[in-house]
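With one protein chain removed, the remaining protein chains of the complex are shown where they sit.
Every chain is named by a letter (A, B and C) in the order it is written, and numbering of its residues begins at 1.
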Amino acid sequence: MDIQNKRIPDEEFARLRQEVLAQWPTGKDVDLQEAVDYHKSMPEERIFSKKLVAAKAAHKTLVQPRAGVPVIEEHIKLMQYLEKEGEADLLPTTIDSYTRQNRYEEAENGINESLRLDRAMLNGFPAVNHGVAGCRRVIESVHTPVQVRHGTPDARLLTEITYAGGFTSYEGGGISYNLPYCKNIPMERTIRDWQYVDRLTGLYEEMGVSINREPYGPLTGTLVPPCISHSAAIIEALLAAEQGVKNITVGYGQCGNLVQDIAAIRVLEELTDEYLAKYGYNDVVVTTVLHQWMGGFPADEAKAFGVISSGSLIAALSGATKVIVKSPHEAVGIPTMEANAQGLRCTKQVVNMMADQTFNDVRLAQEMEIIRQETHCIVDKCFELGNGDIAIGVCRGVEAGALDVPFAPCRANAGLMLPCRDNEGAVRILNTGNLPFTQDLKDFHAAKINERAQFEHRAASFQMVIDDVYAIGKGRLVGRPRY
Amino acid sequence: MDIQNKRIPDEEFARLRQEVLAQWPTGKDVDLQEAVDYHKSMPEERIFSKKLVAAKAAHKTLVQPRAGVPVIEEHIKLMQYLEKEGEADLLPTTIDSYTRQNRYEEAENGINESLRLDRAMLNGFPAVNHGVAGCRRVIESVHTPVQVRHGTPDARLLTEITYAGGFTSYEGGGISYNLPYCKNIPMERTIRDWQYVDRLTGLYEEMGVSINREPYGPLTGTLVPPCISHSAAIIEALLAAEQGVKNITVGYGQCGNLVQDIAAIRVLEELTDEYLAKYGYNDVVVTTVLHQWMGGFPADEAKAFGVISSGSLIAALSGATKVIVKSPHEAVGIPTMEANAQGLRCTKQVVNMMADQTFNDVRLAQEMEIIRQETHCIVDKCFELGNGDIAIGVCRGVEAGALDVPFAPCRANAGLMLPCRDNEGAVRILNTGNLPFTQDLKDFHAAKINERAQFEHRAASFQMVIDDVYAIGKGRLVGRPRY
Amino acid sequence: MEETKRKKVLVIGVIGADVHAVGNKILYHAFTEAGFEVVNLGVMVSQEEYIAAAIESNADAIVISSLYGQGELDCRGMREKCDEAGLKGIPLLVGGNIVIGKQSFEDVEKRFKAMGFDRVFPPGTPPETTIEALHELLDGKE
Partner (left out) sequence: MEETKRKKVLVIGVIGADVHAVGNKILYHAFTEAGFEVVNLGVMVSQEEYIAAAIESNADAIVISSLYGQGELDCRGMREKCDEAGLKGIPLLVGGNIVIGKQSFEDVEKRFKAMGFDRVFPPGTPPETTIEALHELLDGKE
């Protein structure tokens, strides 16, 4: 497949568009001009990008859940509950996993089975099946901006329908919704399909409707070092900006070490701004999102609240523009609306108690510098591999393992890099694989992990990684032997 | 009343002891030698001082609840539940409020009414009424050390009975169990009565049984600046040491600002050691306890978990030897055993996730230095007022308002000092009253509060204090206008 | 006009062996600001002390706080003692955390009303609500 980081020509886009809208019957209800008019008629309280910009200016951290159920009426009830009882500042609509794989027939079956059995049989809201009108019913039921959250490699039809349906923010990207979310799809394909999504966003922007785009930060949510997710976020921001996107939220999943996490969010915003400026995108507003711990959770709800609080603290102290919240049901299953609202309220309490405080650790500057250097190494290598074209470069970079996501299911991912925690719980790199790190950086990681290995009187190995995967679920950060 | 900081002579102690043991029929069952033998026969797992010393050496933060119900069988169930389901490292037995005021008849009535109505009618365990044998049943029902926690101005009989009953740790002191816990009792009286408690502890110590003593750190739990509670803790430690106490845990109640709280715990240990050494008590082991937020809590349980987590974080990052835990029921009433265990497990998760991390804020040194200077001013002033005798000095100091506790109900307290938060939520002093501060310290506080006043566009006043009292209950740390 | 009227007099305090002073200090402040004349007995107030103060001040209502859980024991017989002392019908209000633990407030209210309290309030009742209730109870009366 032939790709490059260039705005999709109007003609080509129009041609693709016809194909996309024909993928499922609901596609025919999408009318761009009508959709733009609809967006323009919406009250400001429902517009995601505006709320983010205001929060950034006010140094406020907004609170947002994940949530989605298959039946529209139930989904509306859920949204209203999270708005009222959860005090959510921003709302989500999480899409089910069949829709994410474009299996709309199975999604249809899931809706029907959910109705028949009177319980959710899908893990999210099948927006394509519900169509434009269904989406608008959701949007109009609340006074809060709503975002589409998913994990869809080819999200073109979903984007068309949900944008026309009045959603004002959209998660995902060609890297972040490929590597963690599929098995066999080549990078070129998802990059291409996400250029379509970004171009559509750009079109809305050009027609006066600013829709927020959010590269998905946490990737596999499991011991992802900041430099990896930062590189993915920055590259997706660049790809989006090229297609005309102007309002971007870059994200990061809490790793667990305070200094590392706070450094990570701060560097993420700084580097995204830096790269956008460097490549000539000067009118993009960048905000940040901290995802509360995305790996395995403790099953006990009281312990889960502890994990939720720790992420809330980091969101506030790092100055993230928003925080995506987990629930006390996380380890077990999709939360009830009550449990979801509990996660939100717990988060709100901590975020607000920390709102007036600042974090100024002596090690922050060094940690930021490490993440900066690492991310530069990876992003710049991708540019180099693409001979200056980042769309080509990122595909080659992933193939080469220059950008390598731990535990990713996708064949496109090299999977040579192995992360594990250091003695203070920061995520470091046990085996750098093909990451294009300088020797200094490699030495830094080796030294950090060696410190832990000595402390634990064992050699660093895959067992250490496994111990770290289980650790938070078992009530620790570092997976020490014999816990 | 004539007091001085001198070990109570054996004879006088023996005379007092006869009186004390006659205060309630259960007193007659106390036999010191038999009690010492009983302690010596106890397995090590039940000995508080040993567990604390081990935790201190291992840089571990132990987790302890508050809990007590009127009926013995129920209390045993509660202890076993908190040990097993709450994963408590240390156990408490909280004494009811009639016993605390030596109203044993009313306590007896409370036990009977609790049995008759089959629900708790007292807010704690009336240990005096239950007597030595009753206490031992509790102690023998668990594999964890148990501490007496109360708020008793004259705790002499309670101490006799619970020590003989096998408790291995004892909270309170002549300042900290006077000013927040009574109305009309002169300082001389409580200092005297607590010298008895400490002397009894010293006697056990001399007979080979080391019982842990814990001055009660948080005082009124409401905007108490670190220097106030530190001064009280240090003076109580000195008074205890003089009577022969060798194992002391000094405490502090979370104020809410990370830097201030962590600085406070670190300085508390340092200064207690310093003063003990300075006055010649060289063989006392000092450990620390962080009390999770002691003021008004949010009624919502999810939000309460957020507050609980924030205190857990501080306990771990400050290196406190133990943390006293709140429950999600805090705002409403004495927690069920389930809610209590939830608070414990939430705390355990956070403490353990932070166990391997350190906190190294650039402002820590300055904050520590402020607390150090303030505390020196107060403690040294008390020594001065007592012409070198701290027992006399502290009584005069309290009278003069040199040591002044905000919101204290006791007439002995001057109540001239008024605290409120600064712009980052640290507790500062709006009106220093008669605190013996240097001009530099006064200026420091004034500047900090002025910063906030300007930010809020209002003058600092009692309204600001009230707003701060309500703030955490309403989901904020700083009581900003219009929340 | 309003200004010249006699201020309503409240006797307030925290009953029993209860030492929770913070809410009491704030209520004193709030009631005074709201135009009441307040006799504040502070913490650890016995039934007899409330009654004596109410008689002496010719009070319009007695506002009892109980935070520490033992309020149910402490409040028993208060209405009867008021009757005996010649304070028949004096409004008795009680609030705070008046029983042990998280109980259904309906039950609690019923129990305290049966004990002769006119108004019973759940944990965390804000001063504004309390003041409103006082106006409701007292504004008609002279």
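FYI, a contact is a pair of C-beta atoms (placed from the backbone, for glycine too) under 8 Å apart; a residue touches a chain by one contact, two chains touch by 3 or more.
The shown structure was predicted, so the numbers you read here are calculated from the model rather than taken from an experiment.
Enquirer: Omitted chain: which shown chains does it touch?
Expert: Answer for the hidden chain's contacts among shown chains: A.
Enquirer: Just one of A:27, A:145 or A:180 touches the chain that is missing; which is it?
Expert: A:180
Enquirer: Using the touch definition up top, pick the residue from A:16, A:55 or A:120 that touches the left-out chain.
Expert: Of all options in A:16, A:55 or A:120, contact with the hidden chain holds for A:120.
Enquirer: Looking at A:125, A:275, A:383 or A:407, which makes contact with the chain not pictured?
Expert: A:407
Enquirer: Which residue among A:106, A:389 or A:456 touches the omitted chain?
Expert: A:106
Enquirer: Which listed residue, A:46, A:130, A:266 or A:329, touches the chain dropped from view?
Expert: A:329
Enquirer: Can you name the residues of chain A that touch the chain not displayed here?
Expert: These residues touch the chain not displayed: 96-98, 100-101, 103, 106, 109-110, 113, 119-123, 151, 180-183, 220, 222, 295-296, 299, 329, 331-336, 339, 407-409, 462, 466, 469, 473.
Note that only the chains that are shown with their structure count from here on.
Enquirer: Report the topology of the inter-chain touch graph, choosing from line, ring, star, complete and other.
Expert: Topology of touching chains reads as a line.
Enquirer: Most central chain by CA mean?
Expert: So the chain nearest the centre of the shown protein is B.
Enquirer: As a quick test, compute the distance in whole Å between the mean CA positions of chain B and chain C.
Expert: Centres of chain B and chain C (C-alpha means) sit 30 Å apart.
Enquirer: With chain centres defined as C-alpha means, what is the inter-centre distance between chain A and chain C in Å?
Expert: The mean C-alpha positions of chain A and chain C differ by 54 Å.
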